[in-house]
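Below you'll find the structure I mean.
As you look at this complex, bear in mind that one protein chain is not there, while each of the others sits in place.
Now for subunit A:
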Amino acid sequence: MTAIVHAHHTPTLSERLKDASAAAFIALILGIPMIGMTTVDQGGFLAVMTRWPQLALFVGLTFAGRILFSLALETIKRRSQGRKSGKSAASAAEAANAALKRGTKPESVIGWLAVGIAVALPIFFSEDRYIIDIATSVLIYIMLGWGLNVVVGLAGLLDLGYVAFYAVGAYTYALLSTQFGWGFWEALPVAGGLAALFGVLLGWPTLRLRGDYLAIVTLGFGEIIRLLLVNWTELSGGPNGITSIPRPSVFGYAFLPPDTEGSIADLLGIEFSPMHRLLFLYYLILLLALLTNLFVTAMRRLPLGRAWEAVREDEIACKAMGINVTTVKLSAFAIGAMLGGFAGVFFAARQGFISPESFTFSESAIILAIVVLGGMGSQLGVVLAALVLVMLPELGRDFAEYRMLLFGFAMIVIMVWRPGGILANRAPTLIHVPTGDKA
């Protein structure tokens, strides 16, 4: 709250001390039970011991940290203000118009470059299982981010339960394949359709809600699905989940050891390697993700996609323009959910094992963080944010138990540095110059 005040005027020393004291006081209250006291095992029973010196250190650090934070924030603000006043709004607009006329935007160049790197990656790391695994995870999150982007970024409907649709897709494939012997490609559209149905199911009762109220209901919906999966043991296997889910096959051939029936290695006459399956999975999710991107980009240019954005911008104006807000919102929920369902199918097929533990609220939170940090509605932003958010905990492995701290810190840095997300610029969906002699 005080950070906002800092943006407008330079706080005096006493203001800063007051602010830091308030933070230290909160730290003290929180710290008494969390740091000040601890339980120790004394001959079979627990005793409470106090740790006042540590608590004093914690409060002192909070005090100092708060002062440093407010100083740093101010420096950043001052710098960005200096940059802004440097170029006027008019020249920015001219630059934008010029960029549009040229046709190539830096974003599209980066986008193609990213696709190129993604396609070439396994060529350089074909033996490095770790890299391929992480890259596959990143792509799953990119796909989920693009799916959620339809709901949150484009239609402006804050959905905190997105993981529910991911779960619906994953369980649909798991059940269809283990119970009825369906293949990956047969189950994919069915699972997507079912997830879309769940999207409509969630969308229908929440049509009149928005903002925080919608967020709470979707949060609850996500939990309902997870609790159903935990408790409906006959269907979902309960907390034990579903095991030995078949891996995706290629025209009936699977990645099996040599001399097994239907082995791809035998068919192609190449040496069997377990890496082949991982590489195949990598390219499969890359394909699914790219299709998702093409689909969403195409949707944005259709009247329906533009109506999603219009509903985000101003619902009342939409109603007055004769847009059926109900259909527009439901279609956003359904399509977002369908894409989440596709990602879920892939997830189940890749893991071979799923349980409700993979579909907790923290998954929804990470996907939402990817969309928000990427810059709501930006396709490339989602890619960058997914890279940061998935890679960071991996890079942070050396920091052991501090990696979540690092993760949180990185998110704060992004929000301070780019409050609108990494790529906050919105790409226009209609770039068309009418021909002069038509009217």
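We adopt the following convention: a contact is a pair of C-beta atoms (placed from the backbone, for glycine too) under 8 Å apart; a residue touches a chain by one contact, two chains touch by 3 or more; residues count from 1.
Note that contacts and distances are computed from a predicted model.
Missing from the rendering is one chain, named in UniProt as "Branched-chain amino acid transport system ATP-binding protein" (options: "Electron transfer flavoprotein subunit alpha/FixB family protein", "Branched-chain amino acid transport system ATP-binding protein", "Cytochrome c oxidase subunit 1" or "Carbon-monoxide dehydrogenase large subunit"). Residue A:Asp314 is the one among A:Glu127, A:Asp314, A:Glu357 or A:Glu394 that touches the chain missing from this view. Only one of A:Gly44, A:Gly181, A:Pro303 or A:Pro419 touches the chain withheld from this view, namely A:Pro303. Residues touching the missing chain, restricted to subunit A, are 89, 93, 96-97, 100, 303, 306-307, 309-310, 313-314, 316-325, 426, 428-432, 434-435, 438-439 (touch as defined at the top).
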